[in-house]
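Every protein chain except one is present and positioned as in the full complex.
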C-alpha cells in the first residue's frame, strides 16, 4: 500500500513522527512525500498540491495536514474515491483532489478506536490522521471510522470573476521558478483567447503586457506570457525569468487578466 | 529493516551518498529521513529530533550525523536500546533518545573491518556510520563493532535552573510555525503552574505576558501562551502567530519563565 503525505510541517520531526507511526502499523507500506513546504496554514496551496499529484498515483491513501484549526471543533475526514482515499481535516484541503478523482463516500472520523492515545490537541497528524491511514492499510473498513456526511467543507480554488475580455483571478500557487498559477481553468482560457494574442496583466499597481502562448518557447526571451500549465490551470510565466518577481504576485493575491477575443 | 537518517547536511548529495552506501549493502532496507536541516553543528537540535521521533518507530537503526568534531579524536558509537540501535558520533547527539528508549549497551566503533575505505576524514557519515548501519542490517553483531564503553558523552538538553516561581530555561528547538521548545519537562510545569494562570516571559530585553494553557485554542487569538508540546516539553507558542518572532528567541537562547503557583 502507498501512503502519501502533504503537510505544512517543513522537513521536520513532525513528519518523521507520522512516518514512524505509519511504519509501526504496517512495516511494508510505501510512504511518498508530496510536499511539506506548504506555507503554514495555507489550505489552498495544500489543496492544489494534492489536486495536481493524486491523479498520477496508483491506488494510494493521501494524508493531508494543513490544519490551522487543529484543536478546535473542525471535523476529520476520510474521503473514499475512485483509486484513492484522502485523510485529513475538514477544511477544504481534500475536496478539490477528491472531486477530481470521483467521490464515492465521505466519512467523519469519530471512532477513537482507530486513533493513537492520548491524542495531543495540536498534533492530529500523528495521533489521528496517520493512525487512521495505517488502519486503512491493514484492513480496517472505512465504514468503521465514523458516519457518512454530506456537507464536507469545499472551497475549490474559488471561481474567477468573468470580465468582458478575461477574468479577475486568484493566485493558487507560485513555484520556485516564479511561475504563478491562477484559478482560471485552462480550457476556459483556450475557449476565449487566441494563442499568440496579447493579454494585459494588472497586479496591484503594475500593468504588464504578456502573450497567451502554447509553450514558453513561443514567447520572446525574458517576456511575460500566459500558458496552460501541466496542472491544467492558466499560468503566468516568463521565458527564462521569474513571473512572480516581475508581477509581484504571491499566493492568494488577486490579478486582472484582459485578453483579445479568440 | 528500517534505517532513519538525521543530519545537518541539508538536502544534499551527502545524504544521497549515504543512502547509496546503505542500499549497496542491503537493497531491501527502508530508509526514512528524519531531518537534514539541523543547523550546522547544532548537536542539541539534532538530539531533540532523534529524541522526539525514535519512540514512534518500530525497531530501527537510527543514524545521526551532526558532527562538528569529525576528523578529530571524538569516538563513534553504536548504542543498543530496547527497540532501536543508534549510530553516530560520541558528542551527545544520540544519548537523550537512547536513554528515553532504554540503553542496554554502548559500543565504541573501533573495528575498521565494518567501515568503507579509504575513510575520508570529513565524511564519517558515508564511510563509517552508514556502513556500520548497513552491516547491522545484514547480521553483524554489535559486539564485533568494538568494545563496550561506560562514559558516552551525554549533555541531555541541559537542566533548567529552578527559580522561586518558574525556571531559567534554554531553547532546544524552534519549528517553522515559530513555536519555541524549552528544556523544561512538561510534567514539572504542570506540577508547579495552574492551567489558565499568567506567566511572565523574559527574553533578552523583552518582557512579555503569556498564559499557561492546555491547548492553543485556550489562548486569545494572537496572544503568547505556554503549553506542553506533543514532544513533552514546555513550549512557548502563539495562537495564530509566531512566538519566535514575538520573543526573538532562537535555539540555545536563555529565557526566564515566571508563573503563578498552581
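As written, the chain order gives the labels A and B, with residue 1 at the start of each chain.
We adopt the following convention: a residue touches a chain if its C-beta (ideal position, glycine included) is under 8 Å from a C-beta of that chain, and two chains touch if they have at least 3 such contacts.
Not measured: the values here are computed from a predicted model.
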Options A:33, A:105 or A:250, residue touching the unrepresented chain: A:33
Absent-chain contact - pick from B:122, B:162 or B:207: B:122
Residue ranges of subunit B at the interface with the undisplayed chain: 8-14, 16-17, 19-21, 23-24, 27, 31, 40, 68, 71-72, 120-123, 126-127
Where the unshown chain meets subunit A, residue by residue: 2, 4, 11, 30, 32-37, 48-49, 52-58, 175-177, 214-217, 227, 229-231, 240
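Following the convention adopted for this analysis, only the chains that are shown with their structure count from here on.
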Magnitude of the superposing rotation for subunit A and subunit B (Cα, nearest 5°): 120
Subunit A and subunit B, separation of their C-alpha mean positions in angstrom: 31
